[in-house]
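In this view, the complex is presented without one of its protein chains, the others remaining in place.
Chain nomenclature is as follows: A and B, assigned in order of appearance, with residue numbering initiated at 1 for each chain independently.
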Amino acid sequence: MTDIPAPSASDALPQAKRDLVPVLLPVILALLMLPLVGSFSSWVTLTIASLAMGMMIFIMASGLTLVFGLMDVLNFGHGAFISVGAYVATLVLLPLAGMSQADSLLTNLAVLVPAALAAMAVSGALGVVVERVLILPVYGQHLKQILMTTGGLIVAEQALYALWGPQIIPLPLPTALRGSFIIGDIAIAKYRLLVLLVGIAVFVAIQLVLNRTKIGLLIRAGVENREMVEALGYHVKRLFLGVFMVGSALAGFGGIMWALYREQVHASMGNDLTVLVFIVVIIGGLGSIGGCFIGALLVAMVANYGGFLVPKLALVSNILLMVAILMWRPRGLYAVTSR
Amino acid sequence: MMILSGDPPRSRALSLILIAIVVVLAITPFVFPGAKPLNVAAKICIFAALVASYDLLLGYTGTVSFAHTMFYGIGSYAVAIALYGMGPSWAAVATGIVIGLPLAALLALGIGLFSLRVEAIFFAMITLAVASAFLVLASQLSWLTGGEDGRSFSLPELLRPGTVFIKDLFGVRINGRILTYYIILVGCAAMILGLLRVVNSPFGRVLQAVRENRFRAEALGYRTVFHLTYANVLAALVAASAGVLNAMWLRYAGPDTSLSFSIMLDILLMVVIGGMGTIYGAIIGATIFILAQNYLQALMGAASNAAAEAGLPLLPGLLHPDRWLLWLGLLFVASVYFFPTGVVGRLRGAPKPAE
């Protein structure tokens, strides 16, 4: 990159104010909950649980929001990638159960990492097929896109039933990841901590790619104005295929994380998570990775704190959250697209 | 022509098929003995009306809603809860209707007004979220809805199988069950004809203008917001009415029969296979789908067993009767892609301009 003298302080433009209110929302929410929850140790447990759940939902939703932002594609079949990722992971984890149940973190990781890679590879490859077969023929037609991808979701879910059967497959956590770290009277589940770290790593990686690489700049520019990126000489459709593939792979990755979190796999899990993922994407603002991250945290917090404080409310808490956010900002927390 | 609101099927083959369907439905109690054919026929009637109301949204306004089963479920549950709580009386049926239909309309109005505030593109996602929350609510509020088990109830005396009106008419005993069937048939026919009238009214033509080009319709001075919300409310009312009839036929309302996501998919499949934006497509789609659901599954079971005996890999699983949605899903994708105008569009032969 070219070195250009940075502007001197005297003639700096009054910087457009970074919109920080949404960033503060999860923090404020967490702090507000502290007196309501009462006990500090329960609050820490709930907060860690929220953050871990938020990370998983963020990983699953990130692809969907970019895919929409870049090409206006609404993929109602996104949940299928989540399920497929989880099932593929069982193909690695269950035959090698000996390794994952060994009492050694290294041995556990030696089976977890390949399982995660396999999950991402298969769901990413499936993403390419879905993009070519279901989405490419109906670019620009929202109605048909929704119908086609919904059809794809049915087929994928049924295919999973046909291949694996309708029963729930138990997927125990690797031994080294079970249990909690105990600090005073606070218990922090090891797996949640791992999920939290992985989630932050994924978020940082996505941000680095989007902000520091030319591909990332192209994606951000394309989300804002696809036509102009094409007029500058770049094939946005090729870029989109890549983003779709990575987004699908991330959904598959989120699938294996979620399956281990719940310690079970079922063909309907993708379907169930689709609703959460949609709410997150809407709350965040279609096309915005930062909004998606905050949205995922908020949804997870509302689910965890709400489930603890008012269990009955948890049933509709996500909807209430969505309604509240959209009444405040009709286009979501961060509106990126200019369309 | 009057009764069809000046919108005839416009195809000889289509007219013949429609007449055949209506005639067969009308004489089913007399020519197909037994409970199953009558069940199938009643389901075809109810779904034809339900799908027609969905077509008003999907085909005529171009909006995808995933909340249609919610309204259907509201109708079902309203009448079921009323009859369960108040006992088998006509007052209970009336109570269910008087509570259920306005509730559905209000909810549709609420969703409509809320989605006006947000981007149009959110509509499908918002309806999906709301519908799934409603489903969870219905299966959790056991004291009201009976939870996962739903609510079984008895019908007013007049509609019970034990009530016999005519001992023998063409060899058939005319009882309360058959009366219920005809109430459903007539009710659903009335709803479909009513929808046909709506889409052929000036209001219906505005809806189509909105679908073609929302900005232009707005520029022409139509308050598209009002029209879309009104269409939503109307569709919700018809769906809730179909739900009432469904509950009365089944003498039961539960999550699986009236609210589940799979019913929503069924509706989507029926409207697409039959033909979007035609109303008649609803009748065709419902007939094909319900017949396949009830009779094709048996065939698949036989094929699955045969494949298993032949020792073929994978096929038994793919052909298992429970997997019939897999094939319907494939059919669905193929029809959206290759026959976006559905059976009705094919029979009419005139390709509609792309959306």
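Assume contacts are C-beta pairs under 8 Å (C-beta built on N, C-alpha and C of every residue); 3 or more make two chains touch, one makes a residue touch a chain.
The rule is simple: contacts and distances are computed from a predicted model.
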item	value
The complex's invisible chain, by UniProt name, from "Cysteine-rich domain-containing protein", "ABC transporter ATP-binding protein", "Predicted Zn-dependent peptidase" or "Metalloregulator ArsR/SmtB family transcription factor"	"ABC transporter ATP-binding protein"
Partners of the unshown chain among those that are drawn	A
Residue among A:Ala116, A:Val229 or A:Val265 touching the omitted chain	A:Val229
Which residue of A:Val73, A:Leu218 or A:Leu273 touches the chain not shown here	A:Leu218
Chain A residues touching the omitted chain (full complex)	1-7, 11-16, 214, 217-218, 220-221, 224-225, 227-236, 336
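Keep in mind that, in the parts below, only the chains that are shown with their structure count from here on.
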item	value
Footprint of chain A on chain B - complex, ascending	58, 62, 64, 114, 117-119, 121-122, 124-126, 128-130, 132-133, 136-137, 140, 261, 265, 268, 272, 314, 317-318, 320, 322-323, 325-326, 328-330, 332-333, 336-337, 340, 354-355
Chain B partner contacts - residues on chain A that touch it in the complex	74, 76, 134, 137-138, 141-144, 146-148, 150-152, 154-155, 158-159, 161-163, 165-166, 271, 274-275, 278-279, 281-282, 286, 312, 315-316, 318-319, 322-323, 326-327, 330-331
